[in-house]
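Encoded as structure tokens, here's the structure I'll be asking about.
Left out: one protein chain. Kept in place: all the others.
Presenting subunit A:
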Amino acid sequence: MAIRRGRGVAAINYPTGMNLGGDPTQALVHSTPTGNFMVTLSSVDLGQGMKQIMAQICAETIGVPTDRVVVDTADTDTGPHCMGTFASRGTHRAGNAVIQAAREARQVMLEVAAEELEVNASDLETDGQGNILVKGAPQKSISIFDVALSAHFKRGRSISGRGMFLIPRSYPEKETGAMKPSTCYAHACTVAEVEVDDETGEVTVLTVKNIFEIGRALNPKMVEQQLVGGSWMGISHALYETTEPYYPNRDHGGTDFNQYLMPGPGDLAETEIIVLERPSADGPYGAKGPGEMCANPQIPAVANAVFDAVGVRIDTLPITPERILRALKAQAPN
């Protein structure tokens, strides 16, 4: 009877969004009379940072500071259509819709500015600080504040735009079964080191080293926050969490936090996160979906590490002491 160490590796490939009946998200952008911009969505910010990212995307596209953008989310009665915030699709789908809507709004904004400055709209550019300048003659300029006032009170224009992003449904080819269920994949690899007590079956994750390839990190600190939390959640899924410990039998499922277990602040593995940025071809400013995939590779990595440590393959989650002891017993020569 001993504490045994093991190391496991796993790599994953994770699609952004899904392929059921087609995968759409729409967005609307409009300016207020003072030249702030409003993004209207039905997508949800549940803590992953949707509002911040959509504000950044809209601001970048229109050419204004991020704090000039207000994002309204998650009212399916009144907002433009969104399939939802799931399958790591939020940034990719809603972001693309926001870019399209913001481009259209930017075009109207430049047209109004062009009328005010008596130049051609194609000769104008934004300075990112809230002003529109004539290319090559920046002394000729107008603030976006004044452009919005003019649009609203003088020219009767709505500085607004519509964004519609749709990944159409992909059907399998009849002959080969080949299909394209996703246009954009994120990738990750984890190395986990564990200690397994072969007397009690208890697993301690000592370290997890994760590499994530997530397209472009539009907000690097928020990406890190997602990945660190996700890595912890992956370990939690590998070792602790289940509503049905004897699935498909519902008996003994946890009914509260006393029984539904997760690692607490005292059970943290030493965690390393490395981010690789390979901008995606069809993502907003190169982004992919890092959301769900960041909690995936730890699970097979821990299972492999347990195998390396004590020589049993646990193929049902979570990898509980009970499952390990049963597997050890089944394997022992008697």
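We take it that a contact is a pair of C-beta atoms (placed from the backbone, for glycine too) under 8 Å apart; a residue touches a chain by one contact, two chains touch by 3 or more; residues count from 1.
The definition used in the following text is that contacts and distances are computed from a predicted model.
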The chain not rendered here carries, per UniProt and among "Electron transfer flavoprotein subunit beta", "Sulfurtransferase TusE", "Carbon-monoxide dehydrogenase small subunit" or "Cytochrome C", the name "Carbon-monoxide dehydrogenase small subunit"
Tell me which residue among A:231, A:280, A:304 or A:320 touches the hidden chain in the full complex.
-> A:231
Per the definition of touch given earlier, which of A:21, A:177, A:248 or A:266 contacts the omitted chain?
-> A:266
In the full complex, subunit A touches the hidden chain through residues 46-49, 221-222, 224-226, 228-233, 256-258, 262, 264-266, 268, 271
